[in-house]
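A single protein chain has been omitted from the complex, and every remaining protein chain is retained in its original position.
Right after this comes subunit A.
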Amino acid sequence: MVHVSATPVLALRGVSKRFGAVQALTDVELEVHAGEVVALVGDNGAGKSTLVKTIAGVHPIDEGVIEWEGKPVSITKPHDAQGLGVATVYQDLALCDNLDVVGNLYLGRELLHRGVIDEVTMEKNARELLSTLSIRIPSVRIPIASLSGGQRQVVAIARALIGDPKVVILDEPTAALGVEQTAQVLDLVERLRERDLGVILISHNMADVKAVADTVAVLRLGKNNGSFPVKDTSHEEIIAAITGATDNAVTRRAGRRTAEAAK
């Protein structure tokens, strides 16, 4: 399932970030390969959002290096990140309710035909993109306001793909979604991997993480607290890394059981 290229498309080396007296990130390492889904997990305040925002260029880093395809780059503003090929889908989707799906997909980078917005090509491309992603929405010409939460989420993700990015960051894409919509979004994440994109998925939902991620990177109090291949890692190990509890009720019970079995 995982086939990863040698050089990570995006790598963070020893990244630190301070806000006043708060050390939000300390020496954080992260690697994302093409065709890999990296789940970024951690408790509230662990620094997930800060980390994502440093990659997206919202907060420039204080120390450390961001490498893009092996070469160090400087990302100081959102425009830099977009230029490299990083697309971010934030939790609040930020779509324009009054514009239709095509208008939202192409907002800020409309295709022009002799200086005039080329609605026809935009609509054609939008339909092709949505159908290759198997996104089910009623029509590309209805306003976003009439779509459900899950449909908005997939439109927001599809919007991130319009600029042909190499890395897509999804900030809790399933947080507010129902069963069917969550399944749709997870399907979409897998399709992003099939398109050889690197995906950073922030989630609190271990089931989602186990379902689609290849690697789990755990952040705790702004530091790396382990990076695990999903296949060989149990739910409990990840939770333990997140909470910092190597010795907790779950591990104790498990330990007691193995001890009893040994007897």
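Methods note: a residue touches a chain if its C-beta (ideal position, glycine included) is under 8 Å from a C-beta of that chain, and two chains touch if they have at least 3 such contacts; residues count from 1.
FYI, contacts and distances are computed from a predicted model.
Per its UniProt record, the hidden chain corresponds to "Xylose transport system permease protein XylH" from the list "Putative effector of murein hydrolase LrgA", "Electron transfer flavoprotein subunit beta/FixA family protein", "Xylose transport system permease protein XylH" or "Septum site-determining protein MinD". Which of A:L95, A:L186 or A:V199 touches the hidden chain is settled by the complete complex: it is A:L95. Shown as candidates are A:V86, A:L130 or A:A211; the residue that touches the absent chain is A:L130. For subunit A, the residues touching the absent chain in the complete assembly are 78-79, 82, 90, 92-100, 103-104, 107-110, 112, 115-117, 119-121, 123-124, 127-128, 130-132, 134-139, 141-143, 145-146.
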